[in-house]
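Read the structure below first, then the notes.
What you see is the complex with one protein chain gone and the rest in place.
Lettered A, B and C in written order, each chain numbered from 1.
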Amino acid sequence: MFVSKKMTWWAWVALALALFFAVFPIFWIVSTAFKPSTEWVAIPPVWISGQPTLDNFSAVFISQAGAAETAATAVSETGWRAIFGSIIISICATALSISVGLAASLAISRYRFGGNSTPLMILSGRMFPPIAIAIPFLVMFNSIGLIDTYLGLILCYAAFTLPFSVWMIKSFIDDLPQEIEEAAMLDGLSRVQAHIRFTIPLIRGGLISTSLFIFILNWSEFLFGLVLTAKDVVTIPVQLSKYFAATAGQLYGVQAALAVVAVLPLVVIGYFIQTHLVRGLTFGAVKR
Amino acid sequence: MTKLQIKDLRKTYGAFTAVEGLDLSIEQGETVALLGPSGCGKSTTLNMIVGLTDPSSGDIRIDGRSMLGVPPGKRGIGLVFQDYAVFGNMTVRENLSFGLKVRRMTKRDIAKEVEKTADLMGLSNSLDSPTSVMGGSQLQRVALGRTLVTNPSILLLDEPLSNLEAAMRNEMRQELRRIQKQTGQTVIYVTHDQIEALSLAHRIAVMDRGRLVHYGDTHEVYHFPKETFVGGFLGDPPMNFLPGTVQASQTGHRVDIGCATIDVEATPLGLSLQSGSKVTLGVRPESIDLLDVGATDLGAEILLIEQLGADTIVTLLLGTHELKLRSTQNVSHHIGDRCSLCFHPGMVSLFDAETGVKLMASPVSKEIAA
Amino acid sequence: MTETTTQEVPEMAPPPSGLFRRDPNDPGTLPLLLIIPSQVLLMGMMVFPFLLELWISLTNWQPTFGSLWEAEFISYFNYEELILYEPRFLQALGRTLLFAVICLSLEFLLGLGLAILFLKAIPARKLLFSLLLSPMMIMPVVVGYTWFMLFQTNGPINQIIGWISLQGDLPQVEWFRHDATAFASIVVAEVWHWTPLFFLVLLSGLNAVPQNPIRAAVMLGAGPLRIFWSVVLPNLLPVIIIAFVIRSMEILKIFDEIFLMTRGGPGTATEMVSQYLYKLAFQDFRLAYAAAAAFIVLVLTVIGVNLMLRPITRQILREE
Partner (left out) sequence: MHNPKQPTNIDQSRRSFLKGTAAALTGTALPGVLYVDAAIANTDAIHHIANRAVKGASALAPSAGKKTISILIPGGSGGNLTPFLEEWKTLTGLAVDLIEVPNTELYSKAMQEAVAKTGQYDLIIGPVFALPDFTEAGLAKDLDLYVERYQPELDHGAYRIPYPFSEFGCKYDGGYRALYADADNWALYMRKDWMEDPAEQAAFRAKYGRDLTAPDTWEDYDQLIEFFTRPEEGRYGSLEYRAPFYTKWQWMQRFCSKGMLYFDKDMNPLCNSPEGIAALEELIASEAYLPKEAFTNGWSENYNQYGIGNVFSTFSWPSFFRYNNDPAISEAVAGNLLSAPVPGTRIDGELIRASVNAFGWLYVVNEHSAIPELAYLFAQWHTAPDVSDRAIPMNGGYFDPTRTNHFKAPGAAMKEKYTQAWLHAAWDQIGDVIPDFVIRGTFEYSEALDRNCVEAVLGKKSAEEAMNDAAKEMARITRRMGKERQIQSWNSLARTFPEKIKARHGVHTWT
């Protein structure tokens, strides 16, 4: 390789800086989640609380009704409904996006359905500014009663992640030799059976990583979650924006606590799908 | 004049020794093949010579100058890769110009040199084609041309023909020989293919498990291998090995191979063998003659006769050992026949049974009384 | 898009070999059945709202004027107004492009630097790798909140700057007050968030670059820069383009982080297209006008992405 493998002093410095830059904000969220309200925006800033507290987490998880008024107890609702909503919506939307995307990728990759324009058309769906499309969604959802329903958000999220589903899954199917299905069919399986028994199991790894990637997208979505809900449905990103109290202003600690809870699974998921993620993210341009 | 001299070259990775105590010298204008099975350390040696890997100890000298610490590009060595490693995003001309551009030659000089080399390599007509559409032997030419254009003092070829089809391989072999002759280039040729080594090289260096086992001219290496490994690695079919026990005799030594004894003369070095010591006796298939169709009880039995065009390979059972024999003459024997054998005088080697190291190379004669 | 299609179709015409094509009747309705769910989903959730939006953009609708169904049809007036008389929209557009170019270049360069660093023998490689990737997994809203906290005038970033500065007193940069620093702050947040993607993609790309051409270049005496430029980069190109396409599609829509950090301020210094659209649609509720603006953005994005994809469309779509 054109780079020496040896760690020089500048390599150590660069590595240390990069690590600090990458980890510091995450450290700050986690640290803030354990700070009492007096330290959220203290001057000078508190790095690690001398009196760590779980108040912020209890504000997220345990109802504060009747508790003495403190910054953390100004929260009017626990985060459970939002966590539940996010889980339901993200999982269902991901499942829908993946299954529809899988079928479409089979049609495109194996049968060249619609030539080359179909994938590009599907991809362009991802290019529309969501802020603008939110209004027609509002009008449309209102007329069919989907506002403030789980189904509404699930359909919306599934549609908006479909372009990635199709492109990522397609790249995995493209890399699978067609001979495998052909052989299966020569052995008497039908076309559908061949796909179910061979194609899908063989791209299992790709499907899992695509699912997790799509899940992350759904899990993080904010704008539609804000606009297309009213009172019954809440997602975590929307709930985060509600942590504000008259006395304390922004409830940084409580926000941080819910953020930690919401982000942790993603970091863990990300750890496991790293390598697959590359394949999917580059639509198969990197084959490893 | 010694072009390349390698002294006690050693490379270790932790506890693993890839190359140990390698000594090698190559003369100007010589073609040397570095031969060995995969994992024998030849690639590591090659990388150390070109400078892609730093040796753990030892020295590499080119024209008497130590190359330790000299970067690969400055050693005056050209390297051609097994997979050609042609720059796929460039045309042939760009490929050939690359090394010269790096050397900051003027555009005109570059063009001149490139034309010259292209001519030598037979690439003149395809100078402006993209390499991404080219086939194996064309790519090989580009790779070779790209290296030769920089006028390296030593040319290293790393398994250059192994990715080619058989027919192409022959053609390229001749091509290489022609170019070598034309340019008088010193060439080191790394291969695991003995035919290439034997046909192209003046001298062969055989490596095994990180050691240089035998370094000599092709004839010597082929016929008088220094170790059983060399004999077994070179030749198709390889050298025959027969375990035996030394018996002292008046004329020299005799080796008892169980079903027969063979007279072996003492070496000029006066090596004397301990009576009763275990040895391995090696003999090339083409150094064995079939004498006649005998009906003797102790004769060798013919197990198989393979007609390979010009040659015939005969598989024999001598006592409990299988032997292979190559004959250029027509074999009139039949499977199941018994016959007597004759080992060519001076063509039998004795190896230590335990270490496999050659005990002596001696002219031998004796008919085996079968 | 259309152009690509018309160009490529004739090349594809000879059907590829293989069982699926050998018998033209064989797949029957299967491909159709497979594609239908996606088309239904896209029809309902993309095409229909899209058409509705298109129609809205041709009216003068805003809720304080009455309901959508009573809105007046004014044809291209909104578009004309936006392009000819609304400098703020064009500024936001230009600013978004500038932001995208700055961020993507920084992310690319930093990602590349990190990726090259990771070719070295790094200790605790897997752990460090994951730590460096983690920002990518964090939801944009959280990214916004976090950097908002960090960039407070009395926040830790100023504290760190204070430590580094020799005097030791806080220089107190008011990040969100000045155009340049506010812009820098969102660039930092965005770069922090998405450099890992470039790092991941480029490292994988680098690891997939064939080693021997690089060795060959070394042997020919080329220095690291020349090798990188002439040998490594051309190999990385498809990966780089894809990464750029994906990121530009998303960065042109950037909203959450800026919404939570600067709200487009001070003035309009950090107002991207999305912020401007948000103002139009969710503050002024000039919905028709916002719709027209969105269409202009869409058209530009589609053109841009297609231009970027052009060099590798073939490869990605496996047309050879």
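The criterion applied here is as follows: contacts are C-beta pairs under 8 Å (C-beta built on N, C-alpha and C of every residue); 3 or more make two chains touch, one makes a residue touch a chain.
The structure presented is a predicted model; accordingly, all values stated were derived computationally and were not measured.
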Selected from C:F89, C:F129, C:F176 or C:F198 as touching the chain missing from the view: C:F176
Contacting the left-out chain in the complete assembly, out of A:A95, A:M121, A:M185 or A:L226: A:L226
Absent-chain interface as seen on subunit A, which is shown: 41, 43, 65, 69, 74, 76-77, 135, 138-139, 141-142, 147-148, 226-227, 230-231, 241-250
Subunit C, residues in touch with the chain not shown (by the definition above): 63-68, 152-154, 172, 174, 176-179, 263, 265-268, 279, 282-285, 287
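Convention: only the chains that are shown with their structure count from here on.
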Mean-CA-position distance for subunit C and subunit B (Å): 57
Chain centre separation (subunit A, subunit C; CA means) in Å: 16
Residues of subunit C touching at least two other chains: 217-218, 231
Complex interface listing, subunit B residues touching subunit C: 50, 52, 71-74, 77-79, 81-90, 98-99, 102-103, 143, 146-147, 150
In the complex, subunit C residues that touch subunit A: 1-2, 4-5, 8-9, 12, 18-20, 26-27, 30-35, 37-39, 41-42, 44-46, 48-50, 52-53, 56, 68, 110, 113-114, 116-117, 119-123, 128-143, 145-147, 149-150, 152, 154-156, 159, 170, 192, 196-197, 200-201, 204-205, 207-208, 211, 214, 217-218, 224, 227-228, 231-232, 238-239, 242-243, 246, 249, 252-253, 255-256, 273-274, 277-278, 281-282, 287, 290-291, 293-295, 297-298, 301-302, 305-306, 309, 312-313, 315-319
Residues of subunit A touching subunit C in the complex: 1-7, 11, 14-15, 18-19, 21-26, 28-29, 32, 41, 43-45, 47, 96, 99-101, 103-104, 106-108, 110-137, 139-140, 155-156, 158-160, 162, 166, 171, 174, 178-179, 181-182, 185-186, 191-192, 216, 219-220, 222-223, 227, 236-237, 240-241, 252, 255-256, 259, 262-263, 266-267, 269-271, 274-275, 277-278, 281-288
